[in-house]
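What follows is a single structure, and I will ask about it in a moment.
With one protein chain withheld, the remaining protein chains of the complex are depicted in position.
Going in written order, the chains are labelled A, B and C, and every chain counts its residues from 1.
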Amino acid sequence: MKKLINDPADVVPEALRGMAAAHPELRVDHENRVVFRGDAPVRGKVGLVSGGGSGHEPMHAGFVGTGMLDAACAGEVFTSPVPDQVAAATQGVDGGAGVLHIVKNYTGDVMNFEMAAELAAAESDTEVVAVVVDDDVAVQNSLYTAGRRGVGVTVLLEKLAGAAAEEGRPLAEVAEIARRVNATGRSMGMALTSCTVPAAGRPTFDLPDDEMEIGIGIHGEPGRRRVPLAPAREVAEMLVEPVLSDLDMTGGDGVIAFVNGMGGTPLLELYLMYAEVVAVLEKAGVGVARNLVGSYMTSLDMAGCSVTLLRADDELLRLWDAPVRTPALRWGA
Amino acid sequence: MKKLINDPADVVPEALRGMAAAHPELRVDHENRVVFRGDAPVRGKVGLVSGGGSGHEPMHAGFVGTGMLDAACAGEVFTSPVPDQVAAATQGVDGGAGVLHIVKNYTGDVMNFEMAAELAAAESDTEVVAVVVDDDVAVQNSLYTAGRRGVGVTVLLEKLAGAAAEEGRPLAEVAEIARRVNATGRSMGMALTSCTVPAAGRPTFDLPDDEMEIGIGIHGEPGRRRVPLAPAREVAEMLVEPVLSDLDMTGGDGVIAFVNGMGGTPLLELYLMYAEVVAVLEKAGVGVARNLVGSYMTSLDMAGCSVTLLRADDELLRLWDAPVRTPALRWGA
Amino acid sequence: MTVVDAAGLTAWVHEFTRLVHEQRDALTQLDAAIGDADHGANLDRGTAAAVAALEAQAPEEPAAVLKTVATTLIKTVGGASGPLYGTFFLRAAGALDGDDGAAFATAVRAGYEGVVARGKAERGDKTMLDALGPACDALDEALGAGKPLDEALRLAADAAAQGRDATVPMVARKGRASYLGERSAGHQDPGATSATLLVEAAATALAGRG
Partner (left out) sequence: MTVVDAAGLTAWVHEFTRLVHEQRDALTQLDAAIGDADHGANLDRGTAAAVAALEAQAPEEPAAVLKTVATTLIKTVGGASGPLYGTFFLRAAGALDGDDGAAFATAVRAGYEGVVARGKAERGDKTMLDALGPACDALDEALGAGKPLDEALRLAADAAAQGRDATVPMVARKGRASYLGERSAGHQDPGATSATLLVEAAATALAGRG
């Protein structure tokens, strides 16, 4: 295992120390491993809390700031945070207007956030609403399974709901925007290589030099199928088509298109992929209203990418364009 | 070789197509492979042109925009652009106040920019001044060698000189700021893995699982020495100490500290490294005034990082804080 | 005879911790195949913290031992297994009433039912339930048939191991392995494996108590 780390057990707290040093505008609670906006809680504003396992940087801590999250809880690598962390974050961002939990749909994340909400309800009268993100079309959605995973839409949702909260909208409206975003966005990912979890010390899966995994998650979970390596052009089709066939993206105001790198893929390739994604969308008659290209929701050092499409409307585009000022996403502010 | 590409020969033009699609605020000259500010040339403003081989994204095209570069020339992967490209860029950004060429000190880059300046001089009366960046302490500086390489300081220099140009300062002053930045900044890099040049199809060098290269460049050039893998704490010392012993960074207004990822290293590790770099600097009595942590000057898919320190003063800090609005660096605008 | 006291339960937790630490890499490798390669690290971190908490406090009440373990696991493990094992010990603590084998069996079944309630999975979904469920059944059955706790726990551990082995051919319907669909078949469930260690630890730690 080749990583710029010290003891694998210390990766998360040590990286948080670096985040705190790099971003004095944020406040890091090292004991609870929560990254807060420097000015949290913001009076009268709905507080947005997200979090999850570490290893997906910049998500979530890199999205803490004006116009996006109020706090992010950092779990161990690929392990959801524990209820105490989420409870501390919830309390720390409660500005009197209630708190939105943004939870990616994984068994562990859902249960830990649920337990945190139970704790919060028992110990204070903060109103907490949870929105669960489940946008991964690689996974079958069914009441009898764990359901679809939460992946790329999470980034877009944190931006859009964050903008709504920043406007001073009430909790119910912010939650409803978040649910709408989740309902109209879908993602699909692929990997060229496995990632290596520091504590495990070796790649999660072996992938021959001439194969790739289609339909992977962001935790090094193997995908739905393994196929021969293919040119970017075909990879774009393999990712975009399942998304388009899951949800009608034509008409209206086009889509927000998000090409995301998994951590080990250079930006050169992501831009190239984006050109291919746009070509597939054009053929399908889907216009792109806004885009995001970069490594925003990673899986440690995995090489690969995911494509997220979100059907846009006037309001979502306005929220997208609203100022945001976080370590990883920043415009208009 | 596992990459999200089509034909290796088409990587650069195809990625530029993606950049153009992702950034409608820029103008891409696909024939010359030059990325321009959308509003170039800006009347009365010194034009900043940089460029180099591709494979270092976001550098340089990701730094085109308000407050930074006016144009970036994209050469083939790891191959400096040709004079025609640089000449086209120079002409396209000439707003009447002259043009600054920011050239990283590599034989090929220097010669191609020189020939472009000769072309420009022959064909127009645009005033062109070139500043050559040579900040890599891994390389001995001598009149009798190719001299130090241009690495991390380039990013800081493009930001700082860009801010000066945006303020409307004349060419001589912008060039003098650029030279000052080059004189007061130094860098050192390391690699955990080699990169793979698409056209070569296999890793440039082999590196055993338990070794790393210290003093690498950004083109997959092997480093000065190969040493056993070490914890991040020791890596930070190996990178910071040669920088500090090359140039006195104590006193004054502290440094701008830049921890840069080489393309295949996740942000989690970069933040962890930044914490270690700050610890080494603290021990050495060097304060950090500003910082930048991320993958800004990459070497394709290489895993590793570099550390750049720049001695700050009032003026440089003011220029650093000035608004910048580019795909990869953006604040205050 | 006092079969289940604070010392016995503490010994159980110690033994579970020892087994998890010993099997840490194996658990992680099982999780790498159909999950995210952290199950061993998660439980190792959590059980070590539980032992530390018990050492710091040394609760006198048997239920307090289980409650300390529960809250420590919930605070330190995270992921799916943290809330589930946490809930197991929390519900077991709440249901512990008495100090004989039957009381222990009741507590363990309450823990099992807590996991069902929290995780909303069923037996056959390829989860820790597939080891815990058969273990509870075997324990109840053996005690009901008048067997001593020793023997009952041994039978429970065997049942857990069988349940664990039976997860191999299953297609996962809950937890992270479910994302793999058919590809999850052919792999042993990590949670069922660690749950087997939990029952095994009880059989070892409480041996000779009845």
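Methods note: a residue touches a chain if its C-beta (ideal position, glycine included) is under 8 Å from a C-beta of that chain, and two chains touch if they have at least 3 such contacts.
A quick note: this is a predicted structure, and the numbers were derived from the prediction, not measured.
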- Message: Can you list the shown chains that the omitted chain is in contact with?
- Response: B
- Item | Sole residue of B:13, B:222, B:252 or B:332 that reaches the chain not shown, by the stated touch rule | B:222
- Query: Looking at the whole complex, which of B:4, B:68, B:138 or B:243 touches the chain that is not displayed?
  - Reply: B:138
- Item | Selected residue (touches chain absent from view) among B:10, B:84, B:253 or B:315 | B:84
- Task: List the residues of subunit B that touch the chain left out of this view.
- Result: 9, 53, 75-84, 106-108, 111-112, 114-115, 138-140, 144-146, 149, 197, 199-200, 204-205, 217, 219-222, 224-225
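Here, only the chains that are shown with their structure count from here on.
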- Going by the contact rule set out at the top, which chains touch both subunit A and subunit C? none
- Starting from the mean Cα coordinates of subunit A and subunit C, work out the distance between those two points in Å. 32
- Item | Inter-chain centre distance, subunit A versus subunit B - centres from mean C-alpha coordinates, in Å | 29
- Task: Using mean C-alpha positions as chain centres, tell me how far subunit B is from subunit C in Å, no decimals.
- Result: 54
